[in-house]
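Every protein chain except one is present and positioned as in the full complex.
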Amino acid sequence: MNRLDALRGTTPPKPHDARAIAALAANPGCARRALLDGAGIDKDATARHLGFPAPFGQSPFAITRGNAFEALVKADGCAELLRMLRELLELPVAEVAYHDVENVGAHLRHAHTRALFDRAARDEHDSGTIYDHPLLGLEIAGHIAYLEPDVVAFQLGGRFHIVEIKSFAVVDGQADPAAVAGAARQAAVYVLALRRMLRELGHDPLRVAHDVVLVCPENFANRPVATLVDVRRQLAVLERQLSRMTGLDRLVEGLPEELTFDLLPGEDGLPTRPAAELADALRRTTARYAPDCLSTCDLCFFCRDEARQEGACDLLGRQVRDELGGVASVEEALGLADGTRAPAEGQEEIARLLRNAERLRRECLA
Amino acid sequence: MSLLTSLARLRALDERIAQPIATVRHCHLSERPMVLIPLRMSGEAAAPLAAMLGTRREDPRLLVVTQPRNRDLRFAWAADLAAELLPYIDGFLAGTETVERKNADPYERVLDAPQLLVPNQTGIAFIRLLGRSTRFRRADGPYPVPETVPLLGRWLTYFGERAAYPGSSLMAAATEELGRHWASGQSGLEDANLAALMAWITTGPSDDAEDPLVWPPAGPATDPGFDAEVLAPAIEAGAAERITEALRGQLEPTWRLMWQAVDLLRGLPEGASVAQRWEQDRGSFSAMAAHIAEGAPPQARRDGAVAAASRLARMERAQAAYEVQRAYDDPLVMAEYRLTGEAFAGEVVETEPEHSEGEGRSRKLRPLVVVKTDDPVRLAPGTALGTPQRRGQGAQLVEARDGLVTVKITKGMGRGKTPAPGSVPEVGERVCYTSLTDDFQGSPALPEAEATPWTHGGPPREYTPSDEDALEEWS
C-alpha cells in the first residue's frame, strides 16, 4: 500500500469527478488539501465528522430545474442541441446519429466509449454523431478517475467538441462570470480526458476542439442558447495541476510514519474514529487558509477555526496578508503597530508603516 | 483596501468589535427610505419568490408568489410590487425647483428623491434582472400584463444602473455602505453576509450569523435547507398560507437588521459633499421621470457604442470626484493618502503672506506657508496641491525636507497685492495639503449614435420594442 492510500486507510476512496478535478486548482498552495485530494479522501465526510460541515447545499428547486433543462436540451435524441450546433458551428449537418453510451452496462461503458471514439476518429467521412453519457477516464496521482458521464460529445468529420449543459442563465449575451469559469474548468477536464484517450488510441489529440459548447437557458425562458467558450487557459492550468500531483511524494515524506486520516468506518459505514484524534491528525499537515476557501473547499470551516485559534492574519484575506509583508499573526501585527513589540530582523519596514498607520488612526479618531 | 483599513480590521479582530474607518457618513440617507428585501426562486435567473418592503419599520409589506411556477402569479406579484413602489416614486415628483443652466434651457429638479435600500450587492443585481425581465412587457397585444409592470421594469432598471454609478445613493446595499464606514474583523467576502457584518458592528462576532436557522440569508438566494424542508413541501401541498408565513419567517430577521443598519448610518454626521452628490441624484432621477413622461422607449438591452463610451466617461468622472470628495470630507479617509505620502498634515510654523513672484506687470502674489509634519511626504517639488481647509484654493509644493514642507499658494487668495483675509493660514493652524485634486477638464463630445463610425460597427440598427420582447417567456 502506498503512503497516500495509508493516509486514507480503510475508508473507501471518493472517486474524483470532473468538478473535483477542476477544483484542484482552487488553492494549490494548500498542502493539506493536496494530500487529501491526492489520497482520494472524502473531504465532505471528513468535515462533517469533525463537526465542521461544509456550507455547500443545493436547493431541490435548483436541482429540479437543472434536470428539467438538461432533459429539454436532450429531448428527442438531442434535437434541440443539434439545432444549436448547426447554427453555432455553421455545420452542414444533414443527418446526425445519436449514441447514448449509458444504454451499455456500466462496467463496459468505458471500453465502449473508447471503441466508439476510435471508430469515429478513424472514419473522417463519418457523418455527425452525438455521444451522450460517454465515460471518460483521467489519471490522477496514479489512479484512473472515471468522470461522471454527464457530458455530451459531438463529432463531425473526426473533429470533437465537448458540450457542457448548465442551468444558469445567459441574459442578453452575459452570464455570471464565476459560473462560466466553473463550467469552463469542468469542460476542460473532459477535453483533456478525451484528448488523452485519442492519443492513447494513436490519434491526434488536437482533434478535440479547445472551444467547448456551453448550453444555457437564454434570458428568463427555458429556451437553450449555445455559446462557444475557449478553454485553453483552463486546460493549461489543469495540466499543470495534474503534473503537480506527482509531486505529492515530497509532501508525504515530511509526514510522520503512522499518520492517517482514516475515518475508520464501521459496518454501517459511519465513522468510528474519535473526531478529536482526526482533527489532531489533520493539524499535522499545513493548511493555507484564505477566505476564498469558503466557496471552494469542504474543509473550510475547520481550517478557518484553526486560523482563528492561531490568530492568523489569513482570516482577513489574501490581500491583507500580502500587505502585511511577513507578519503572520494578528497579535504580532498589532504589537508592531502599538510599538509594544520590537520588530524582528526584516520587519523594520512593516513596523514603521504600521506604527505610522496607528498614529494616523489615533489622531483622526481622537 | 489600504494598510489603514487592514490595521482597523486587525484591531477589530483583536477587540472582537468592528472599528470605524470613517468619521462622517459618505452616503445620503433619506428620511423615508424604501427598504426592499427581495427573494428569488432557487435555480432561476430572475423568478421572484417574495419581497418584504416598506418605508416604516413597524409596517413591512410582504409580497409572495405562492406558486412560483405559475407565470400569471409572477406578473401579479410584479403588479403588487409596482403598486407599492410606483406611488412611492411618484410621491417625489410633485415638489420641484427650477435649475438654471449655462448654454441650455432651465430644467425642473425634484426637491427630494426616492431611495431604495437592499441588503447586499446580489440584491442589487437581482433588482436589475427583475427590471430587465419586466420592462419590455406590454399592457396590450397577445400576452398583456398590468400596465404598471413594464413601468416598474423601467424604474427598477434605472435604479439598478444608477447603483453602479460611483457616489450615487438612489439605491444602496446595506453591506456596502456599512463596509465603507466600519472595518470588521473578518474578510471582505464574509462582510457580504449582512447578519455577520451587523454582529461585528453591534455586539461582536457570532457564528450564529452563518447559521441559517438563526439568521436566514438576507437574500435574494434562500437557504437550501429551508427550500428542501419547508418551502418545497408547502408548495407541493399547495398551502398558500403556509408558504406566506414561512417566507415571512425568513424575511423578518433581515427586515430588522436593515432598519438597524439605517439607524447605525444615521448616527454618523453627514459628510460635506454628500448633499452635492445627492443633488446630482435628484437631477438624474428628474431626468428619468421626464424621459418616461415623454413616452421614451424602455432602456435598451445593452449599451450601443456611443452610449457605452458616454456612460463610461460619466462614471469615471463620478468615481474620481467621489474619491476626492471622500478624502476632503473625512480626515480618516485623507489619512490613507497621508500614509502613502500623497498628502500631509501638520501645523503651520511660518508664513510669508505677501511673497510674490515676477516683476512689474507680471508680478504675482504667491504667499508661502511652511508646515511642520510627521507624515512621510512623497511629493515632488512643483506638484499641484489642494487643501480641505480651503477648498477653492490651489497651491504648489516648493520643497519638502526634514519634516518641514514649504507650500506656495497659487489660487484662491484674492487678486490684490496682499492676500484676502483668511486666505493664508495663520501660524499655529493645523492644515492638510494633498496632490489629490478634482480638476476636471470636461470631456470632449461623442458622435451621435446615428453617426457611429466604421471602426465601431457603423450606425446601429434602431431599436424598436417588438412583440417578441413582450412575449419573452418568464419561466
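Lettered A and B in written order, each chain numbered from 1.
As a convention for this text, contacts are C-beta pairs under 8 Å (C-beta built on N, C-alpha and C of every residue); 3 or more make two chains touch, one makes a residue touch a chain.
Rule of thumb we're sticking to: contacts and distances are computed from a predicted model.
K.L.:
Going by UniProt, what is the name of the one chain that was not included in the view, given "DNA2/NAM7 helicase-like C-terminal domain-containing protein", "Ectoine/hydroxyectoine ABC transporter permease subunit EhuC", "Ferredoxin" or "ATP-binding cassette domain-containing protein"?
P.N.:
Its record in UniProt gives the absent chain the protein name "DNA2/NAM7 helicase-like C-terminal domain-containing protein".
K.L.:
In the full complex, which of A:26, A:72 or A:251 touches the chain missing from this view?
P.N.:
A:26
K.L.:
Determine which one of A:16, A:133 or A:321 touches the chain that has been left out.
P.N.:
Candidates A:16, A:133 or A:321; residue touching the omitted chain: A:321.
K.L.:
Pick out which of B:62, B:189, B:309 or B:404 touches the chain that's been left out of the picture.
P.N.:
B:309
K.L.:
At which residues does chain B meet the chain that is not included here?
P.N.:
For chain B, the residues touching the absent chain are 164, 166, 302-306, 308-309, 312-313, 315-316, 319-320, 340-341, 378, 444-447, 451-458.
K.L.:
Please output the residues of chain A touching the missing chain, sorted low to high.
P.N.:
Looking at chain A, the ones touching the missing chain are residues 25-29, 170, 173-175, 177-178, 180-181, 184, 214, 227, 229-230, 232-234, 236-237, 244, 288, 290, 292, 296, 318-319, 321-326, 346, 348-350, 353.
Assume only the chains that are shown with their structure count from here on.
K.L.:
Hey, which residues of chain A end up touching chain B in the complex?
P.N.:
These residues of chain A touch chain B: 55, 57-66, 167-169, 171-173, 217, 219-223, 291-292, 294-295, 311, 313, 315-317, 319-320, 323-324, 330-331, 333-334, 337, 353-354, 356-361, 363-365.
K.L.:
Quick check on the complex: what are the chain B residues that touch chain A?
P.N.:
Of all residues in chain B, those touching chain A are 1, 3-4, 6-11, 13-14, 20, 23, 41-47, 68, 129, 132-133, 185-190, 210, 222-225, 227-228, 231-232, 301-302, 331-332, 335, 338-339, 374-376, 472-475.
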